[in-house]
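A single protein chain has been omitted from the complex, and every remaining protein chain is retained in its original position.
A, B and C are the chain letters, set down in written order, and residue numbers restart from 1 in every chain.
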Amino acid sequence: MSQEGTTDSDIEAAIRENHPALITYITAGDPSLEETKEYVEALDRGGSDLIELGLPFSEPIAEGPTIQAAINRALDAGTTPEGFFDLVDDLETEAPLLVMTYYNMILQYGSSEASRASESDAEPSNKPDVRPFVERGAEAGLSGIIVPDLPAEEADPLREACDDYGLDLVFIVAPTTEGERLDRIMSQVSGFAYVQARLGTTGARADVSGATHDSLARLSEYDVPKAVGFGVSEGDHAAEIIEAGADGVIVGSALIDLIASSDDPAAALEAKAEELKRGAIRGADDNAVESVGETAATSPSER
Amino acid sequence: MSQEGTTDSDIEAAIRENHPALITYITAGDPSLEETKEYVEALDRGGSDLIELGLPFSEPIAEGPTIQAAINRALDAGTTPEGFFDLVDDLETEAPLLVMTYYNMILQYGSSEASRASESDAEPSNKPDVRPFVERGAEAGLSGIIVPDLPAEEADPLREACDDYGLDLVFIVAPTTEGERLDRIMSQVSGFAYVQARLGTTGARADVSGATHDSLARLSEYDVPKAVGFGVSEGDHAAEIIEAGADGVIVGSALIDLIASSDDPAAALEAKAEELKRGAIRGADDNAVESVGETAATSPSER
Amino acid sequence: ATFGDYGGQYVPEALMPAVQELEDAYERYVLENEDGFMDEFRERMRDFGGRPTPLQRADRLSERYGREIYLKREDLVHGGAHKLNNALGQVLLAKYMGKERIVAETGAGQHGTATAMAAAHLDMPCEIYMGRTDVNRQRPNVYRMRMNGAEVNPVEAGSGTLKEAINETMRDWATTVETTHYVIGSIVGPHPFPKLVRDFQAVIGREARAQIQEQAGRLPDSVVACAGGGSNTMGTFHKFVPDEDVDLIAVEAGGSSLEIDAENAVAPNSATLSTGTDGVLHGAMTKLLQSEEGQIMESHSVSAGLDYAGVGPELSHLVETGRVTPVSVGDEAALNGFHRLSNLEGIIPALESSHALGFLEEAHEELGDLVVVNVSGRGDKDLETVLEETEKRDLEAAPDVEVFDS
Partner (left out) sequence: ATFGDYGGQYVPEALMPAVQELEDAYERYVLENEDGFMDEFRERMRDFGGRPTPLQRADRLSERYGREIYLKREDLVHGGAHKLNNALGQVLLAKYMGKERIVAETGAGQHGTATAMAAAHLDMPCEIYMGRTDVNRQRPNVYRMRMNGAEVNPVEAGSGTLKEAINETMRDWATTVETTHYVIGSIVGPHPFPKLVRDFQAVIGREARAQIQEQAGRLPDSVVACAGGGSNTMGTFHKFVPDEDVDLIAVEAGGSSLEIDAENAVAPNSATLSTGTDGVLHGAMTKLLQSEEGQIMESHSVSAGLDYAGVGPELSHLVETGRVTPVSVGDEAALNGFHRLSNLEGIIPALESSHALGFLEEAHEELGDLVVVNVSGRGDKDLETVLEETEKRDLEAAPDVEVFDS
């Protein structure tokens, strides 16, 4: 549910209108910003309903080995925030774009210009500020921001800036998020709730965790779009997750793996997006069938 | 002066009768007991008035590197106390023989036989005893014993045994021996006082230390034969020492060096003994001349 | 935030409940001594840890510098450094909290060995994350941890040093948070870690403050401690902060230069308080060595224990407010400090502590008449490094060590 009961944001609309939604993630600059442009377009063609672009940070504490490696490749390739925004400027995708990055990247953006600008002042402020980043993101056409190391408790400055520039600030809901904190976070979510499928870090897994089902059950009472990430790698996972009540699935590491290993990453990404979207739709259909009754639903394992 | 005003011991007689005396030392068993026999006979021929034979001990704390090495060679060659005594049994030298060894060697000799013998007793004594060593030494024809790690304060048991078997127990007088202790030691000396020429360990030196002159001056009041060792290596040293008032010189490391380095050690030892004896005599003559008046004495440096 | 503009809880959502649970435990057990927690902690630090440590007048340094120099001897704590004060406190706290497992990061291995010792002592399973580079260059510390029964997990990512080890420990914790406590090694990380670690380390200054009053009859004019993450620093300073006439001086690692290599995002120093800018790393807003874009730099110091691109948020705050004076001395001055204390006082200090001693030599004239210096740890662990680094230089205070067969 969007803030203040106003109309849906781009992101919320994309999820509701394309339900069940496929949200794809890749790291900008892996292996170069030019290639990232191709890959994003491929993911868009493949049926992504939202695309998360990672802005690489040197200390990605929430990521597993796959995305860590992607981030290192991107940094080695010289990816900077300015280059990232230039890429976003260039992109014309059907799917709305979000940036996923760590809080320090947001804080530092433009701070050296700011402090340089303030050198003329008597009291130059060297305090970092989140607004230049949000402003530039909005200008480039981003629809939202996800910050894995920014819990709701510390998010006021960024949320205010996002509100001012019309960007959604997506919060993560973990298996350990419960009770009052869950209420508070769900009341502050904009765009969608990023449901962390399991404890730990990002990375492709071979199965869907029991924690996912528990979380979705716990979240069912909140009328907020819920997308599940952390470990989703196959169409069958997507089906199972959607069937369990999610509004969307988020896939990242599985796509990074394709970039790193494919001869034609763009084609592979497009095909993978299609597989995942089909899986999601199958899950939604099963869900619909099941809600009618236990009939001849195709279980993922029979596919 | 011998004990109790009785007649002179072999050793004291040898010094007084052959004044100035040459006392030579080699380590028994370096490099073999057979060769030691030859070398002792050579030293005897060369004019030694007393011969010290070292019975090797593994921890020769009073020795410098030269005699340490000789001891190691002797031990490596398997030299044992029994072998040592067998050698002494065989030797027929004009010069009386002394054994120089460390106290533990004296303590242990025969102690295992003793304890074996006492096994029949109700209370077997496993305390070491000095008497078997002294008894065997006397039987083999030794005239005296020198023990570098046995100060007068600890010497009662050995002195009693030596008295009983008619052996002299030679004490060392060091540059640090003064006052009451010096009196006490000089009153207990039998055979001669071994005057340590300088602080430190045995070993050939290039000069005669000032400490030698000081010690001889300090000792002049005692009517006991005085022989100077530690560092004496040349005829000129011998001359200087005798001239300074000693009754004899003791030479060891310089002889060990010859054994280790000569093609014909026996000949070299004999020649060296002759050189040293000549030096000693020259010193005695100078002394006699000087005591008459400062006439045309040949100073060692003009030789 | 927790300390003026600094501190906070910038952690992944999954960790927030654990961080809040820790906040609660901190308040109950540490601040309120519930169940006698602090009593048990202090008793174990006495019997197992060897506290109190002495405050020793350094006779020859006092003479050399023309003022009274006292050394707080944290090198005598079990394990060889102040690190155990914190490690034992946290492992014990984890036990009181009902946790079943301990994880910790380590750089050079000092915090890892202290944590492994504490975990063995308290019978807690323990895993230590350590960068691959550090594992391979700090073998004795790896062995010590293994002998204390800890698992040691080499971290292959990045440059394989402390920063990566912290990242990886956070990842482990994010996975196992329900049963596991993360024993962080300095006054860094999200609230309440900086306060928790400070309170465990504050015993240094509490003892030193009482000891100097007993031995010298008054409070010191200056208190000097080295600063990397800053746990020995805040531990030494904390009880002196209200004593406004006592100068508090944090000596950072100047490395080979204070100039930054912007192109390669490398700082040839670890002088975060002196040269850093504000940002968020490892859970807290603090001063950082970072590029203009916000990437964390590789820091450098001859002392592995100071080699960190961040610093405790409380120190950032105290520097910002002027209560703590940040200074820095370079590798060479630290090496000379190492040799000087070894040679003049018979105490081989850690290379970390040697920075404080290097500062004494350079700037004693700026200090008051009565100075307390924290010797945060012993230097046996640094012998190889010191030999290597000494060989490269012509150090005035270094002895010749060549007595070996070639």
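Rule of thumb we're sticking to: contacts are C-beta pairs under 8 Å (C-beta built on N, C-alpha and C of every residue); 3 or more make two chains touch, one makes a residue touch a chain.
On a predicted model such as this, the values are computed, not experimentally measured, just so you know.
Contacts of the undisplayed chain with visible chains (whole complex): B, C. Only one of B:I11, B:L50, B:M105 or B:M186 touches the absent chain when the whole complex is considered: B:M105. Annotation: of B:E35, B:D149, B:D163 or B:D285, B:D149 touches the absent chain (contact as defined above). Listed residues C:A14, C:M38, C:L76 or C:V188: the one in touch with the omitted chain is C:L76. Interface with the hidden chain, as seen from chain B, comprises residues 57-62, 64-65, 68, 72, 75, 80-81, 102-105, 107-109, 111-112, 126-128, 148-154, 171-178, 181, 185, 196, 199-201. Chain C residues in contact with the hidden partner, per the touch definition given at the top, are 46-48, 50, 53-57, 59-60, 73, 75-76, 78, 80, 116-123, 132, 135-136, 139-140, 142-144, 146-149, 152-154, 338-339, 342-348, 380, 383, 386-387, 399-401, 403-405.
Simple rule for what comes next: only the chains that are shown with their structure count from here on.
More C-beta pairs touch across the A-C interface than across any other pair of chains.
Centroid to centroid, with C-alpha atoms defining each point, chain A and chain C lie 37 Å apart.
The distance from the centre of chain B to the centre of chain C, with each centre set as the mean of the Cα atoms, comes to 66 Å. Separating the centre of chain A from that of chain B, both taken as means of CA atoms, is a distance of 98 Å. Along chain B, no residue makes contact with two or more other chains. Under the contact definition stated at the top, not a single residue of chain C touches 2 or more other chains.
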